[in-house]
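Every protein chain except one is present and positioned as in the full complex.
For chain A:
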Amino acid sequence: MWKIHFILLFSRQGKLRLQKWYTTLPDKEKKKIIREIVQIILSRNQKTSSFVDWKDLKLVYKRYASLYFCCAIEDQDNELLTLEVVHRYVELLDRYFGNVCELDIIFNFEKAYFILDEFIIGGEVQETSKRSAVKAIEDSDMLQETVEEYMNKPAF
């Protein structure tokens, strides 16, 4: 069936910044897969296409500055649309963080995951409007306590 199996973000040196899995796999399997895929993608040169056939899935990857965004989709999925999905995610991050860079994702990785979760659930896109997705995060931010509020709370 059509869906995204997993999304990986990693740097040019192969350090993993974000991993989101939409299928259940044991931890060891996940690590093995990550190692394999990072190796495959980092070894591709500039001239090759953004699609790699791997096992029975297709890997769609794109490099934004120093980060590689890699999506694994099924054989029948539309690869070009997946590139758009990746681009849309980057746009959402950009909108939220304002000119996002790798450091933003490193220091605020939980926000990156929240944004991803607002955009994709269970491997399918759920919200196609940029504004709504970002608004949802901003709304939940409002509900979060700030550090000062926490410190000012009476302690029992």
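Assume a residue touches a chain if its C-beta (ideal position, glycine included) is under 8 Å from a C-beta of that chain, and two chains touch if they have at least 3 such contacts; residues count from 1.
In the analysis below, contacts and distances are computed from a predicted model.
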Candidate names "AP-1 complex subunit gamma-1", "DNA replication complex GINS protein PSF1", "Galactosylgalactosylxylosylprotein 3-beta-glucuronosyltransferase" or "Trafficking protein particle complex subunit 2-like protein"; UniProt protein name, chain not shown: "AP-1 complex subunit gamma-1"
Omitted-chain contact residue, chosen from A:Q39, A:S66 or A:S132: A:S132
Omitted-chain contact residue, chosen from A:D53, A:E110 or A:E149: A:D53
Those residues of chain A which, in the complete complex, touch the missing chain: 1-2, 22, 24, 47-53, 78-81, 83-85, 87-88, 121-122, 124-132, 136
